[in-house]
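One protein chain is absent from this view; the other protein chains keep their places.
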Amino acid sequence: MSTEPADPGGDPPEGPVRWAPLVSALGGVRRVVDGVLAALCLVVFTALVIIVSWQVFTREVLNYSAPWTEEAARYTFVVLALVAAAYVFSERGHIAVEMLVEKFPARGQLVMGLVIEAIVIFFTAFVFVWGGWRIALNAWAQHLSTLPLTVGQVYLVMPVAGVLIIFYSVYHVVGILAGVESATPEFDENAEAI
Amino acid sequence: MDTTVLVATIVLVGGMALFIAMGLPVAYAMGLPSALAIVILLSWDGAALTSAQRILAGSNSFPLLAIPFFILAGGLMNTGGIAQRLIDLALVVSGRLPASLAQTTVVANAMFGTVSGASVAAAAAVGTVLNPPMRQAGYDPKFSAMVNAVSSPAGMLLPPSNTFIVYSLVSGTSIAALFMAGVGPGLLWALVCVIMVALYARKHPELKGTGERPTVGQAALVLLRALPALLMIVVVIGGILAGIFTATESAVIAVLYCLLLGLAQRTLPVRSLPGVLLEASKVTGIIMLLIGMSGVLGWVLSFARLPQLVAESMLGLTENRVVIVLIIMVVLLLAGTVMDPTPAILIFTPIFLPVVTELGISPIHFGAMMVFNMCLGNISPPIGNNLFVAARVGEVRLEGLISKLWPFFWALVVALFVVAFVPQLSVWLPTTLGLMDAAP
Partner (left out) sequence: GGSGDAAGSGDGKTMKLALNQTEDHPSFIALEAFGEELSEATDGRWDIEVYPNATLGAQDETIQLVSDGSIDLSIVSAPQLENLNKDFVVFSLPTVFDSVDTQMSTINDMDVVGDVYASLEDSHKFTVVGGITQGARSFYTKDGAVTTPADMQGLKVRVQESPVFISMMEALGASPTPMAFGEVYTGLQSGVIDGAENNEVSYFTQKHFEVAPYFSYSRHLIGADFLIAGTPVLESMSEEDRAAFDEAWQNTWKYHTELWNEATEEAITEAEAGGATFTEVDAQAFADALSPLIDQFVTTDTQRALYDGIKGAAE
């Protein structure tokens, strides 16, 4: 922690970097995953705006309500929420109270950073991947009322998001151990808007 | 309480405290102990499936769609220059008062809050524009940053407000009624800030008004430029009241309005749109993960019937309404020192709402108290988003800002108790508009 913490999105800093090939390979994968998730966020969010606008437009202007818009909006929102939540893990951007940990000595912060990532991996595997997979199977034959899809098919987004969150956590663990990332996340601008 | 439930409760409460203190993302610090409590009450299988289902169910809600849309509208407003125009107008409105730039900060934050769903965006925009001229005019930068911090939460109370939307989710009350219930307390918040600035100005006669009396022509031009932004309030609120769209749909109308306005005025380049959308997606992801995890918490609380236990034991202590409201408000103020409004509302509403409804307090009025309290949480040290942002855009240290905070903070605590014990302040407007029953 004596070195300046790196921006997780930027290039690795100067100084001793362990496992350079692994770090750079993981970094490459992360850029691809980031790109895919960002593109998904843009597409899904835009779809959401269009669906709800269409709902108002058909009802008020065409005087006919498309029956599928409400259900479509809800399940599109489910997808957006999970994809975006996974994407935020790329920057370790979820709100956390770091007041106490920041008072720890460098070594303590390092250990705590690793413990936190381990807990994230455990919980994500338990609930997002395993629980998400089981709920998707459970609801596989449960049809949506107005769309040719089943609830289970939509729910598949959860185990997929879980796998990506675990990937990001592994990436951060390697980054912390290799010395290219700080043990605690940087002050994050996303959290400000809440 | 049987042993299983007792163990589950200890794991739940102890786990949450430990994980939050450790610095685990708050969403996970809520979700993990809740899932473990379900493991104790049910099974590993049951906990995995139930937790996953509650997280999915958290965003499977049409009314909550207003959250991403209001966030996106806010992003479009900032990028498209609407914020700047509102600040210009605030300067014309309050420019000749004593300590006019400080008063302008308050008015600008209130105006910006009226068109935006979140309050921190207001602090960032207003502080960036007004703090430099305040420094030039001889204001203590710590004071300038502090005024910006304390006045910005008014936007969480004035409609639209994402915080009220979150409260409506857990309380099952009407969003439209809650929006209107926030108007009185929101104006009170701004008024308290105006009064406190005026008192400060009396002790600091050197902080005059800007002196520049704008000509009628200048004032008209500023008003004209701000008019489209102000018109958005008319379109959004008017459209709801006229039955053209619902409160939820109004959020997407706000998005379209800001988008078309920015494109028409050429202040919002098309190439900036992906960035705005992506930022709004991230904030949505953060909030919805919190809401999803609070769904896991809410489920296990219900399953173990803990809110009923809390309600019964609180009502067993005393049935004095004043005492119970006082206790709840103090607990929330303490929680607010370290917690963000969204998780705090999600955790505490299911526990306290049954208690206060038992005492005949309307859920709408309690929502107003709760959000006002959470606004104080946003400016109470050590953790408060509005403090952080205001200090940063004001280029002062957090401790410096906090050293100037206390008179304003305690004045707003007094205002909190006015909101808590004068229900008319919150419920008069929604009742008059027919959005809630006359009887509490």
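General remarks:
Here the chain labels run A and B in written order, and each chain numbers its own residues starting at 1.
Simple rule for what comes next: contacts are C-beta pairs under 8 Å (C-beta built on N, C-alpha and C of every residue); 3 or more make two chains touch, one makes a residue touch a chain.
Nothing here was measured: the structure is a model prediction, and the numbers come from that model.
Touch with the chain omitted from the figure is made, among B:Ala176, B:Ala190 or B:Leu268, by B:Ala176.
Considering the whole complex, the residue from A:Ala38, A:Leu82, A:Val129 or A:Val151 that touches the absent chain is A:Val151.
Looking at B:Leu12, B:Ala247 or B:Leu346, the residue that reaches the missing chain in the full complex is B:Ala247.
Residues touching the missing chain, restricted to chain B, are 1-2, 4-5, 41-43, 45-46, 49-50, 53-54, 57, 61-63, 172, 174, 176-177, 240-248, 298-299, 302-303, 434-435, 437 (touch as defined at the top). Listed by residue number, the positions of chain A touching the unshown chain are 55, 59, 63-65, 67-71, 134-135, 138-139, 141-146, 151.
The rule is simple: only the chains that are shown with their structure count from here on.
Contact residues on chain B toward chain A in their complex (touch as defined above): 19-29, 31-32, 35, 45, 47-53, 55-56, 58-62, 64-65, 68-69, 71-72, 74, 118, 120-121, 124, 244-245, 248-249, 252-253, 255-256, 274, 277-290, 292, 338, 340-343, 382-383, 385, 388-389. Those residues of chain A that touch chain B in the shared complex are 38, 41-42, 45-46, 48-49, 52-53, 55-56, 60, 70, 73-75, 77-78, 80-88, 93-101, 112, 115-116, 119-120, 123, 126-128, 130-132, 134-135, 138, 155, 158, 184, 187, 190-194.
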